[in-house]
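Let's look at chain A:
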Amino acid sequence: MSTVIERVAPRLPALDRVTRVDQIGVEERVARFCTRSIKKDSKVHALRLALSMIDLTTLEGQDTPGKVTQLCCKAGHLHAAQPDLPHVAAVCVYPTMVGVARRALAGHDIKVASVATAFPSGMAPLAIKLEETRIAVEEGADEIDMVIARGAFLQGEYQRVFDEIVAIKEACGTAHLKVILETGELGTLDRVRRASVLAIHAGADFIKTSTGKIQPAATMPVTLVMLQAIRDHYRATGRMVGMKPAGGIAKAKQAIQYLVMLRETLGEAWLTPVWFRFGASSLANDLLMQLEKQRTGVYQSADYFSRD
Partner candidate 1 sequence: MAARAGKRSNGAPATSKPRSNGASARLPIAKTYKLYVDGKFPRSESGRYYPLERGGRLVANVCRASRKDFRDAVVAARNAFATWSQASAYLRGQMLYRAAEMLEGRREQFVAELVLQGVARGPAAAEVTATIDRLVYYAGWADKYQQVFSSVNPVATSHFNFSVLEPTGVVAIIAPEPSALLGLVSNVAPAVAGGNTCVVLASKTLPLTAVSLGEVLQASDFPGGVVNVLTGWREELAEQFASHMDVNAVVHCDNDAEMARRVQVAAADNIKRVVLRAGLDWYADESQSPYLIRDTQETKTTWHPIGA
Partner candidate 2 sequence: MARPDTKLRFDTGWQYAPAPESTDHARIDPQYGLFINGEFVAARRRQHFTTINPATAKPLAKVAQADAGDVDRAVAAARRAWQRSWSKLKPAERGKYLYRIARALQERAREFAVIETLDGGKPIRESRDVDVPLAAAHFFYYAGWADKLDYAFPGRRARSLGVAGQIIPWNFPLLMAAWKIAPALACGNTVVLKPAETTPLTALKLAELIRDVGLPPGVVNIVTGAGETGAALVDHADVDKIAFTGSTEVGRLIQRRLAGTAKRYTLELGGKAANVIFADAALDQAVEGIVDGIFFNQGHVCCAGSRLLVQESVADEVITKLKDRMETLIVGDPIDKNTDIGAINSAAQLAKIEDYLEVGQAEGGEMYQSGSRLPEAGYWCRPTLFTGVSQSSRVVQEEIFGPVLAIQTFRTFQEALDKANNTPYGLSGGIWTDKGAKIFRMTRAIRAGVVWANTFNKFDPTAPFGGYKESGIGREGGLHGLDAYVELV
């Protein structure tokens, strides 16, 4: 739970006063995180925690109600052979599939997240993006994952990017807003930091690395920079903001490295699905395999874990 949150009207901060970021320094810090050796009960704890943080995702042009229902079934029944597993945090789909997901997840404590704002490109008039957001919320989305206008950002039109986020946040109503920076298109870590600060000040509940539709998607360096922006904001205002790396995290080992980085940057309070998510699909099965290996002491085969 966060401390007192001050609700003031969002104002674009002076982005030129945001700290610079040194890429080599960031990479060296990330390399240190990756030398942490997480074993035994602390490993099991991390695997279970990572599982509980997954936004199980399907965002394909070829998605159908059948596909989405199948994914929701997996979300609710990860692995019959292991009872007492935590459930994933959410299922993430396109707005037209929100209703399907809602029905398929009835009775489960799993959120429905919807992308919106002309995901993944964001190249649509604001009116359309707002309407899409409202529709998704009406259909029952608990969370909205929006994309920022990268073109405008790269042009330096920060006010416009900012105002869009503020407007989308308002259209969300009570739904939580995740703001996707699409770090793979921003180019430098300096821009990632500035975009993070911008999105946080505009009212983001979560900041998110990527749409997962381009390379590179989430990486540890960009995630670290974003976590540091979240940390600085918390220390200055007392308001907590969540973090979601998405795309490219397929292995349990990587997920654990992200959790190490999270823990050593923000501390215990963020180590919960309330404040951290993995945007992933195949990660779940690798976590299950590793949990099974920890339980039995024996390396596992993919044949024994359902692929929905």
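Candidates were picked such that all candidates are chains of the complex that A comes from, given by their letters.
Simple rule for what comes next: contacts are C-beta pairs under 8 Å (C-beta built on N, C-alpha and C of every residue); 3 or more make two chains touch, one makes a residue touch a chain; residues count from 1.
Every value quoted in this text rests on a predicted model; they were computed, and no experiment measured them.
The listed chains 1 or 2 are all part of this complex, yet only 2 touches chain A. Interface of chain A with candidate 2 (complex): residues 3-4, 19-22, 24-26, 28-29, 35-43, 45-46, 49, 228, 231, 234-238, 259, 263-264, 266-269, 271.
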